[in-house]
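Yeah, one chain of the complex is gone here, protein chain that is, but the others are all in their spots.
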Amino acid sequence: MSRKSLASPFLLWIACGTVIPLAVIAFYGFTDRSGTFTWDNILAIFSPEHAQALGLSLLLAAISTVICFLLAFPLALILKDSKLGQKGFMIFIFILPMWMNFLLRTMAWQVLLEKSGPINAILTGIGLPAMEIINTPAAIVLGMVYDFLPFMVLPIYNTLVKIDPHVIEAAYDLGATKKRVLFDILLPLSVPGIASGVTMVFVPALTTFVISNMLGGGKIHLIGNIIEQEFTTSANWNLGSGLSLVMMIFIVLSMAALSKLDKDGEGSLL
Amino acid sequence: MKNLKTLYLILILAFLYVPILALMILSFNESKSMAVWSGFSTKWYEEMFSNTLIMEAVWNTFTIALISAAVATIIGTAACIGIQAMRKKTENAIMALNNIPLLNADIVTGISLMMTFLVFGISLSYGTVLLSHITFCLPYVILSVMPKFKQLTGNTYEAALDLGATPWQAFYKVIIPEIKPGIMSGFLLSFTMSVDDFVITHFTRGAGINTISTMIYSQVKVGIRPTLFALSTIIFVVVLIVLVASNMAGNSTNPKVQKGVTAFTTGFVVVLLAGTLVFSGIAGGSGGKEVHVYSYGDYIDPALIEEFEEETGITVVMDTFDTAEEMYPVVKNESVTYDVICTSDYMLEKLMEEDLLAELDYSGIPNIDNMDKRYLELAEGFDPGNKYAVPHTWGSLGILYNTKVIPEGEITSWNDLWKDKYKGRIVMPDSMRDTMAIALKAKGYSLNTTKEAEIAEAIDYLIQQKPLVYKYANDSARDLILGGACDIAVVWNGEVLYTQEENPDLAYVIPKEGSEHFTDAWAMPAAAKHKDAGLAWINFMLEKQTAEVNFDYLTYSIPNVAVIEMNKDNPANMGVLFPPDAVLTKCEALKNLGSEVDDMYTEYWKKFKS
Partner (left out) sequence: MALIELRNISKSFEDTQVLDNFNLTVNENEFITLLGPSGCGKTTTLRIIGGFETPDEGQVFFEGVDITNVPPNKRHLNTVFQKYALFPHMNVEENIAFGLKISGKSDAYIKDKIKYALKLVNLDGFEKRKIDRLSGGQQQRIAMARAIVNEPRVLLLDEPLGALDLKLRQDMQYELIRLKNELGITFIYVTHDQEEALTMSDKVVVMNKGYIQQMGTPEQIYNEPENAFVADFIGDSNIVDGIMVRDKVVKICDTIFPCIDDGFGQNKPVDVVIRPEDLIIGKPGQGHLDGEVVHNVFQGVHYEMEIEAGGFLWLAQNTTSYPVGTKVSLEVEPENIQIMHKPQSEGEEAIEIDV
């Protein structure tokens, strides 16, 4: 038995589990209920409700991604330089929260943020105005950042750690200030990790429906919610598939950008 | 600067862990409330172990995770070996293919898998969830193992062959030890991703199959019982122990320590799983008869489920849904087959028209005599001759408000919900027909209108109202008003008694324009597999004692003679539960409007939601 054939169960699985389902989506996306070919399901993205949901989703996902980056990069830097940057410990600290069910953790934020919840109790207790984030887009952004932060930190950290420390010393040797080292050396060299992190945050943030359900109070409808409903409530598989195909475009774009910016797969999660 | 860095680290860690700590603390809270601490208690932990549904979900979650991680690891590792032997171009192509599930949105993966299963005639079950999990775990294994292959110190494989080993021996003795860390981390990562998955499981599961995630989600709308906090706390602690132990074992070079820790951890995990198996009663054997029940969430006292199982020996597999619209496609597509469903009048009408229901064999439901005749008549409005449905509850929609903040009698009309002075204090329902009914009634239209102009006007009216609304919620509305998060909530009359018990300052009114009334009834899908069991269930539901227990639990109008008997001397209760005809005539039941009109409603509803 050749070595190559060892890969065949995997290939078979990928064929059945990834390729065929994508074909099924494509089929439903391009046909209507009676099975005739149509562009309607794809073009439906341009109808006002859908476009608005998509726009909002893009906006919130973008904001969350940026916030994740702004939080993650300094964190990765600090961890890189610190003694407890042993790889195992790092991953440990960030994987651990994932073991608490993510629905519950998101729900916990709902509890914490609720008008009559603990955070407001503390705020009013010390004389500050109560905040009303819950059930607004801000709450959803908070939920997205909370859920996806580890996916931004780990790839960036992994890339930073691979930078030759002598390169950084050389920069100082040539007169660079800390700021210059950050912007001219560290940032450009962490691009693969950043690209990876951005993809791993933006795509799930763009397509989530759980976070908007739990923290949006039913007031905020993202494209993910619409797609989910087409498959549960409205039973319109064709429309749902069409919209999903449109989402795939964003996903493919991210993958293409990622492969360009992170050719060697440096920005891995592990 | 150093202090700044430490501070930042601490802040981020706090951000990550505070919610977890909050949940852990709440798991010891005496009351169900998430906002109010009423004392230390371990009752949720006790309840957890006696709740077979939760234990089943735990069992499912971990067995699925273990099996999928194991299978994925084997297939994935084998694949890496094979891929290594291929040309660079093929390798790149395969790796690109491998990336697709990773980078794909999980909602797309979930629905594509679901559709694929159904298209090929595979109905959803435990097995489909398992297959789906393996599918999305595979890329993680590949990602973990491939780099290790790349890092292999050259020629060790050839050296082994040179020394006389067969290819398999060489592989086993030389290659495997070097890639072992990759295999282990691949397994661990797959396991983690599987346990935490929600979306994909949500779409690919069958009747009664719940994982911890789906169980939690089904409770999100109703308000999560702290039992699930207790469960999650335990899991978290277990995992913490396991991870710390494996870290220790990994770091120590003393083989005795390593062996000892590995043995302890494995033993620990096995004991846990065994315990789960026992508690979930799966081991006790569910062999024999089953009935698959699909109903609104929290509509039946769990104690009754046990009673039914004991009395009849039929195991109950129960699933819940939040809205009738959610239930419809499941029944229509037969993605999961149920034996008996409980849903609302207009939806039952639709199912009847589409021939999705079976006629009931009343010889199996002798307790039908316990049903109050008036309500059987009412039910004929959508089910002439009562051929398909037996009423479970009856209700009307009204406004519940806090008289401490809003003087009693100030709210009389639906239009009062549009007043600026109540901004941010209002909770409206999150259900297409119900929410739109409010707007339509407020405008003086029928809540069954088919006129586009009226629907458009209602939607615009609702859009206007959005900034005033605190939240759109169904069952959790009662908790919100009890918790003080809002002062006005649109609720079903069934919620009223319960909430008034907890807070006597709450008043209830059916607005003067009239309201929606509904009948929720039991029916049997045409595709039901266990028809006799289904009939037995309905019969049980009609028993006087069952009705009384359910009434105590739900405080909803159950039109059973026993319940009417219980309340007839309490005019206040009667007014809420079984209002006089004068009020009834102003109320309309939702009717099925046909798919074209349905689509129109949906379009406008989407517009409102966006």
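For clarity, chains are labelled A and B in written order, and residue numbers in each chain start from 1.
As a working rule, a residue touches a chain if its C-beta (ideal position, glycine included) is under 8 Å from a C-beta of that chain, and two chains touch if they have at least 3 such contacts.
Note that the structure is a prediction, hence the values are computed from the model and not measured.
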| item | value |
| --- | --- |
| Interface partners of the hidden chain - shown chains only, full complex considered | A |
| Of A:54, A:111, A:144 or A:171, the residue in touch with the unshown chain | A:171 |
| Where the missing chain touches chain A, by residue | 164, 166-167, 169-177, 180, 184-185, 188-189 |
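As a working rule, only the chains that are shown with their structure count from here on.
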| item | value |
| --- | --- |
| Centroid spacing, where centroids are CA-atom means, of chain A and chain B in whole angstrom | 23 |
| Residues on chain A engaged by chain B in the complex (per definition of touch) | 2-11, 13-14, 17-22, 24-25, 28, 48-50, 52-53, 56, 71, 74-75, 78-79, 82, 88-89, 92-105, 107-109, 111-112, 114-118, 132, 134-135, 146, 149, 199-200, 203-204, 206-210, 213-214, 217-219, 221, 224-228, 231-235, 237, 240-241, 244, 247-248, 251, 254-255, 258-259, 268-270 |
| Chain A partner contacts - residues on chain B that touch it in the complex | 5, 8-9, 12-13, 15-20, 22-23, 26, 34-35, 75-76, 78-86, 94, 96-101, 103-109, 111-116, 119, 131-132, 134-135, 138, 142-144, 147, 185, 189, 192, 195-196, 198-199, 203, 212-213, 216-217, 220, 224, 228-229, 232, 235-236, 239-240, 243, 247, 250-251, 323, 325-326, 328-330, 332-333, 424, 430, 432, 466, 469-473, 483-485, 602-603, 606-607, 609-610 |
